[in-house]
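All protein chains of the complex are present and in place, except for one that has been dropped.
On to chain A.
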Amino acid sequence: MEVTGAEIVVRCLAEEGVEFVFGYPGGAVLNIYDEIFKQNKFKHVLVRHEQAAVHAADAYARATGRVGVALVTSGPGVTNAVTGIATAYMDSIPIVVVTGQVPTPAIGLDAFQEVDTVGITRPCVKHNFLVKDVKDLAVTMKKAFIIAATGRPGPVVVDVPKDVTAHLTEFVYPATVEMRSYNPVVKGHSGQLKRAVQMLLEAERPMIYAGGGVVLGDASPQLVELTRLLGFPITNTLMGLGGHPATDRQNLGMLGMHGTYEANMAMQHCDVLLAVGARFDDRVIGDPAHFAREQRRIIHIDVDPSSISKRVKVDVPIVGDVQNVLTDILALLKQAKEKPAAAALNAWWTQIELWRSKNCLKYNQSGAIIKPQYVVEKLWEVTKGDAYITSDVGQHQMWAAQYYKFDKPRRWINSGGLGTMGVGLPYAMGVQLAFPDAQVACITGESSIQMCIQELSTCKQYRIPVKVVTLNNRYMGMVRQWQEFFYGSRYAESYMESLPDFVKLAEAYGHVGMRIDKPEDVEAALKEAFSPALKERLVFMDFQTDQTENVFPMVEGGKGLSEMILAEEL
């Protein structure tokens, strides 16, 4: 029996086992929405702005490991979605975004709500498709899901003109599709694996540097086992937090621009570096020339060959799926007769403990003003370290990364690569829908939260009981910090004037609002927000925090990784 293109889209999503489609209707997708109305395989979540639809789908993917799905209309629907798509692209998140398009005869004629979707999204997708023939629709949807989820994951856009959604054809959903041009490498090269193991066993000052690839590749158990077996120190990138448990003694915390003293020093001074699913980006190793001043040998495992030797030359490149490669390395290590040099390793750990004893994240919660770090620490305690934490972008994001000790992967949901303010609330929605019984908190600032605040309405409609933890310092904190350090304290446009009364705002949307001014009220507020009484409610907590608090340690942009500014030095 022949069915319409619209029905094919919906049935493809059902075949893929999609649970949620985040979207917003419009002219070009009305046929698809009509089919959504008639089905009950998946739930459609109506956001209030297309950007949030893509963010929510992205967060669903980050938290579950499954492909997230968003659906938007042509023209402005697409342009609104672009920020979300670019955010997912930078962090390699598998999502499929179905976009409506004007009917094929109208394409190129500047039709109402027409944009060149394939052209506009090309630089920020893993791949995109314009489906011009309904006969290609099902196979294209299958390709989109395969491409999004395999290799280095990423967003895929499928642009479907309105007439294609009305055209008829037989529906056949292929179990898989072979693509001669797309074959991601899965297994690491055996010769390189042996070289890597040899190098690890010869190391005197080893270091493991693990990134988001470990989380995306579900390689956390292998990484933990490898780190235990070797006894090496390990650091996580911002995207890798939770890939190795933060409370483990071998974990030196996050590295990079706001990394810990011990992680950055160990990174700089190690003699063998094992990089796993990380890409040596500018916020992580600072100036590559400064990083290269110290002699070290580098093993780099990554599923994407173009991530290897991009900013830093490496000695042993291993292209492959991180889980596979780590499993193979573990097997080789267990067979090896040699063991890591114990004496050298002990001396290295002595040095690291000396660095660690600087206690670079200490802060002083005294006086009448709430320190933002204190709120995050209390949140960690109240949620027993077991919540899903989403964040926006800025100082609060760094404090969340530093003070919420993530022990599990996929618990820390943030925009690392693109640094998109506004993701926090839609991210929390995507996570909470995926895990209705989990504790989900969005750590945000008063500036970021306003970039997607309209989603409080979506949360009301679907009863999404996330807890919003706003560290309200009445400044775009990170901008203010840079202006203080590098622009002579000229706070150009970084002060948020005319802030709304967030308590009233939350209440206007039908939620619970709280304003917390005193340090002694922080813990009680958090406990109340996470209490059974408010389990079903969204709670918006407006913490009035220290306006002048800065994030430390800090490596100034363009400086070397070991050239940190520490809190005590100011």
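One rule holds for everything that comes next: contacts are C-beta pairs under 8 Å (C-beta built on N, C-alpha and C of every residue); 3 or more make two chains touch, one makes a residue touch a chain; residues count from 1.
Criterion: contacts and distances are computed from a predicted model.
Between the names "Acetolactate synthase small subunit", "Cystine transport system ATP-binding protein", "Polysaccharide biosynthesis protein" or "Ferredoxin", the one given in UniProt for the chain missing from this structure view is "Acetolactate synthase small subunit".
Considering the full assembly, A:Ser309 is the residue among A:Thr79, A:Gln113 or A:Ser309 that touches the omitted chain. When the full complex is taken into account, the listed residue touching the unshown chain is A:Arg180, out of A:Arg180, A:Lys334 or A:Arg490.
Those residues of chain A that touch the chain absent from the view are 118-119, 122-123, 126-127, 130, 147, 179-182, 304-306, 309-310.
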